[in-house]
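Notes follow the structure.
Yeah, one chain of the complex is gone here, protein chain that is, but the others are all in their spots.
Chain IDs A, B and C follow the sequence of writing; residue 1 opens each chain.
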Amino acid sequence: MSEPLLKVDSVTKNFGGFTALSNVTTEVGVGERFGLIGPNGSGKTTLINCISGMLTNDGGNIIFDGQNLNGMKAHKRTAAGITRTFQIPRPFHSMTVMDNLKIPIEFLGIAGASQKAIEDEAMSILETMGMADKANGETTGLTQIELRKLELARAIAAKPKLLISDEAMAGLTGNEVDEVLEILINFNEQGMTIIMIEHIMRAVMQFSHRIICLDAGELIAEGTPDVIVKDKGVERAYLGV
Amino acid sequence: MRYKFEIGCILVLLAAYLFTYLEVNRFLYVAGFPILQFVMIATAWNILGGYGGYINFGTAGFLGVGSYTAVALIQWLGAGIVEQVIIAGVVAGFLGLSIGYFTLRLKGVYFAIATLALAIVLETFVNNWDFVGGAAGISFLPPRKPELLGYVFIDSKGGALFGNTKEYLFFIMAVLAVFSVWIARSIEKGKLGRGLNSIKDNEEAAECMGVPTLRLKLFATTISGSLMGMAGAVFPSFLTFIDPLTAFNLEFAVNSLAMPMIGGTFTWIGPVVGAVLLGTVQQWAIVTFSSELNLLILGVLLIFFVTVAPHGIVGWFMKKNK
Amino acid sequence: MTRIMKYRVRVMLLAGLFAVAFMLTSVTAPVAQAQNKDPIKIGFSMALTGALAGGGKQSLVAMQIWQDDINKKGGILGRQVELVFYDDQTNPKNVPGIYSKLLDVDKVDFVVSGYGTNLIAPAMPVVIDRDIVFMGLFGMNNNHKWNYEKYFQILPAGPSPAVGFSGSWFEAIKAFKPKTIALLAADAEFAQNLKEGAVENAKAMGLEIVYNQNYPPNTSDFTPIVRAVNSKKPDIFYIASYPNGSSGLVRAIAEVGTDAKAVGGGMVGLQYAGLMSGLGPNLNGFLNYDFFVPEPTMNLYPGASNLIERYQKKVKAENLKVDELGYYLVPWAYAYVDILGQAVNAVGKIDHEAIAEYLHKTKFTTVVGDVQFGENGEWTESKTLAVQYQGIKNNDLDQFTKAGTRKIMFPADIKTGEVKPFNELR
Partner (left out) sequence: MRESATVLEPSPLTPELEKRGVVVFLELLINALVAGLLLGGFFAALSIGLSICFGLLDTVNIAHPTLIVAAAFCTFILNSTFGIDPILAGIIITPIFFGLGWLIYSAYYQFFEKTSAEALRGLAFFFGLLFITEVVLIMVFGVDHRLVEARYIGESISAVIGGLEFSVPYRLLTAFVVASAMTLGLHLYFERTFFGRAARAVHQDMMALSLMGVDPVYIKRMAFAIGLSTCGLAGALMIIIIPVEPAVGRLFIGNVFAIVVLGGLGSISGTLVAAFILGIAVSIVSTFFGPSWAPAVSFGILLGVLAFKPTGLFGVGDTR
């Protein structure tokens, strides 16, 4: 592997007396499809919160694209190329679907870009998602799968180098899961590195090149999907034996 | 047409000037002044509250700071109204900026209560500051013949721009009101407005989408505070008297959130409509019912609009016509 | 977007039309030109709601009694009198609009002031602009900066109101030969002015000021303040308070006690029926200001007792929600319009110049005795009373309508009792 895109170096996070992450170290390579699994409360979301800047890590370093992110504000990290989606979709509900996408394009794109150019760019993303017909609709009228897609579309509009997808498939049907997977793989093939957090094992295993598993804030396993499936520790963590 | 709104603004100002020129009825200037002041307050409040979703409960604090900056300038330098407005805008804007910094971690109700607390702290300081009259208040004579660059503004004998002080203040208030509406509209139509909207909808998501939320909030608190301060600066000259009880009146907090709410918070026109409506009704009620029923009207109007027309009058109209 | 714009324009137009309609109706409504048979209109703002509503409502009833009286006597200039008034909500902000409406739309013939300094101040420029006579009701030094020659004010505090107001009180306490004084005032205009005057009086007497503080309007517990004052061991304790504070202080002093020989001075509210009966025996010993009390020597105010009786009857008969006794404001609210009526009738025409001149040079006989206005429109002499609360046994309201509970200590010529140290009466 060449120089990794993201380096997580002994990251620790405490909430009061509770240790949510202890000494987590891992790397994500350029163009990699990276899976992050673990039971509920294992620290997955805390880790990506630390990476995306929603939380500040108490110890350790997060290095992205050769740059140490410690102390950097979330929106600066987005500008640097890390974008995340949320577990429960958080659309800007007072805006149309199109305006939702315009936010990242406008705030991260070239200053002084014309409204026409911005709208064209947003439209092309919506088209790849198959949501072009909803562009001028309100977000309140969207179905579950459409909300998930909007969440992804908005993140992609930020043109990330690294996309962190936080349970983008929870609550979707089998077909819908495949649809989302296809979209993600498609973007990965265009060069986007993707971290996927997921409970649907089938999806993670199918998607990821490499997977890490967290349990109680500690990294307990790392490897290709085949290795992870066979890992005793992972099994224990999930079954609680 | 590209500059339709700007031309509209200029026309409104021309109309306001003609209105003073015609000298229709002096009552109209005196009754119109508070309505225009309401327009300005509601518009200023809406930049932070309506677009950004941060409820400022301390409107009275910003207005009071504006009023008392003006008082201090009169006491200290004998400054004219234009200087008072500009400096009050700067001072209140700075206050907005610092309150923004200070409360940057606070959200929702905590922010609202913090601004309320700020207003009370400021009132206490003014109460104890004898230079500006302290708790007893202070009264002053209105400027007889303000001048700027050799032009005499007020002269009852003709030859000047305005016949009397009330007309002059009315016109200044009109200019300020139009100015604030123009600012609010420019923000709303631009990137800033959309950014503030995204903060209102979901601040974390906005931050993750590259919106510099802190910077935008500071911008909004500064602009909003500054405009409120300017609206307050004209107040002492209009009343020729000011005391802390009047300048920091809770009524301002109520009105500043009631007006955008009644009109509609999502667009610049909402606060304008709400302010004109509520301002007019209040002025009218004072000189017709003239009793506790005044207060009842405000109460019933508030409850009626928030229950029946949740998106304000503007929202109601737009829905009807869809 | 264009569709939204169109609705916006519509909403805007609607709001605009609404505003214009209001303006037009309010401007055009009473177009009738003043004719000789039309009533004489006297306009004013009055605090009917808000902090000063207690006083405002009381004044209004008194003014309406005057209106009935004068109309029975044939009115002013042979025309009936009509009162045009609006509620200023105890908010100075509303006052300019009200006076402008009165003068420009209602076209009243005369304006008089509302109740209280804060509500008179914003009316001054409107009135001065028109150069007309302006009668003031309980304004403290409103004409100080303006020096307006057509302003006349009924509060009997003498030519220099702030100082004159507490003058009687400081005369009364001379009996104690005090050396030190503590001062406490509410964070509000009237009280602040009183304290300022009291400080001047104290300095003139050579008293050492050992405590000088203000308290905010929502103070609930006054015991810490009273203790702080006590720790300074003042000989006398001057208080300028509003009703809330007056009541709180009376109770706190009852609970904590004080060694000051004289306590009180400018406590507003102790003259109100509700507070007097509510505080009852706790009032004993307080030495306070007043303007009219039911003492035998108050006969020098001819007709005042009769007026107050009529007021009390009216309040009871019509079940008005106002002060049941009316000692505090009724005679004065009656007198300030009465004087205007007398002056206009004497001049014989509506000529503000001549009326003002007449008001300046004449000594009026009214329900509050002989009134003579000085240069600045204030009384030429202070008629404020210093009264001491004595012998109050219970919370019965009736006892306050009889002589003996509020004895006059100063002025000397009408005094009905000897001032006693505070603790002797507890």
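Heads up, the rule we're going with is that a contact is a pair of C-beta atoms (placed from the backbone, for glycine too) under 8 Å apart; a residue touches a chain by one contact, two chains touch by 3 or more.
Computed from a prediction, not measured in an experiment: that's the story for all the values here.
Of the chains displayed, those contacted by the omitted chain across the entire assembly are B, C. In the complete complex, the hidden chain is touched by one of C:F170, C:F190, C:F237 or C:Y272, namely C:Y272. Between the chain not shown and the residues B:I86, B:A114, B:L161 or B:V281, the one that touches is B:A114.
Check C:N118, C:N214, C:Q312 or C:Q390 against the missing chain and you find that the one touching it is C:N214. Touching the omitted chain from subunit B are residues 49, 53, 55, 102-103, 105-110, 113-114, 116-118, 120-121, 123-125, 127-128, 135, 250, 254, 257-258, 261, 265, 292-293, 295-296, 298-303, 305-307, 310. Subunit C meets the missing chain through residues 48-51, 53-54, 57, 187, 213-221, 223-225, 227-228, 231, 233, 243-244, 247-248, 251-252, 254-259, 269, 272-275, 277-282, 320-323, 395, 423, 426.
Everything below uses one rule, namely that only the chains that are shown with their structure count from here on.
Taken together, subunit A and subunit B share no touching chain.
Closest chain to the protein centre (all Cα atoms averaged), using per-chain Cα means: B.
For subunit C, the chain whose average C-alpha position is most distant is A. Separating the CA-averaged centres of subunit A and subunit B is a span of 43 Å. Centre to centre, using the average C-alpha position, subunit A and subunit C are separated by 71 Å. Interface residues of subunit C facing subunit B in the complex, by the touch rule stated above, are 3-4, 7-8, 10-12, 15-16, 18-19, 22-23, 26-27, 48-49, 85-89, 91-98, 100-101, 103-105, 118, 121-122, 124-126, 129, 142, 145-146, 186-189, 191-193, 196, 214, 216. Of all residues in subunit A, only 52-54, 73-75, 78-79, 83-84, 86, 90-95, 99, 102-104, 106-108, 154-155, 158 touch subunit B in the complex they form.
Only residues 24-32, 34-35, 124, 127-128, 134-137, 139-142, 164-166, 235, 238-246, 249, 251, 267, 269, 272-273, 276-277, 280, 283-284, 286-287, 289-292, 294-295, 313-314, 317-318, 321 of subunit B touch subunit C when the two sit together in their complex.
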